[in-house]
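I have a structure I would like to understand better, so I am pasting it below and will then ask my questions one at a time.
Only one protein chain is missing; all other protein chains are in place.
Let's look at chain A:
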């Protein structure tokens, strides 16, 4: 399916972008979307600015002890390299089409550059989608609401592509979060759908403007508005 990226279309970063195959303009395969680069602007808006690839992007996503051990092993296999733990990056402006795969507008030769080769503008902070997914959602009174499971994006421009973050999907982070059933009541098989939706019954949607400041050190995001029912983007 080649989904039209018409301005105004919304998509969920984990469900529709993360782990997808990247192909070049000639249809050759390049890499996977191992992580997504999110840039935090000074006005606190979040924007997708690049796709990250390579072991330095993938390995931290394994999480916990395994993730740290694998990352350390990866570093040790090339301690001489200063950019060993810097992932490859494809600027979002090069992305032409988002469907079952991600098509970029360039040829794959020399396509991947280190993320540090193109530093962010002053005042802008780069995060990884995986860092956002580590955040715990808390109400202002400190009540735990769950974890951030996904980031809802909206395409605001097509050429070059611009994707702004619009809200957060939060929930308990139980198994089956990548399957998509929590956002699609009609997706079959019926029994599997009911089961996964039951497991994910606490999942909800919060627009970004209803969130408070994010404490990246403590990995907590404050939720100020009401939790909205989760639907298909």
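The rule is simple: a contact is a pair of C-beta atoms (placed from the backbone, for glycine too) under 8 Å apart; a residue touches a chain by one contact, two chains touch by 3 or more; residues count from 1.
Just so it is clear, contacts and distances are computed from a predicted model.
Missing from the rendering is one chain, named in UniProt as "Divalent metal cation transporter" (options: "Phthalate 4,5-dioxygenase reductase subunit", "Probable septum site-determining protein MinC", "Divalent metal cation transporter" or "ATP-binding cassette domain-containing protein"). Touching the chain that is not shown, out of A:13, A:36, A:53 or A:206: A:53 (per the contact rule at the top).
Touching the missing chain, out of A:10, A:179 or A:220, is residue A:179. With the whole complex as reference, residues 1, 3, 15-16, 18-22, 28-32, 34, 53, 58, 61-63, 66, 99-101, 177-180, 184, 187-192 of chain A touch the missing chain.
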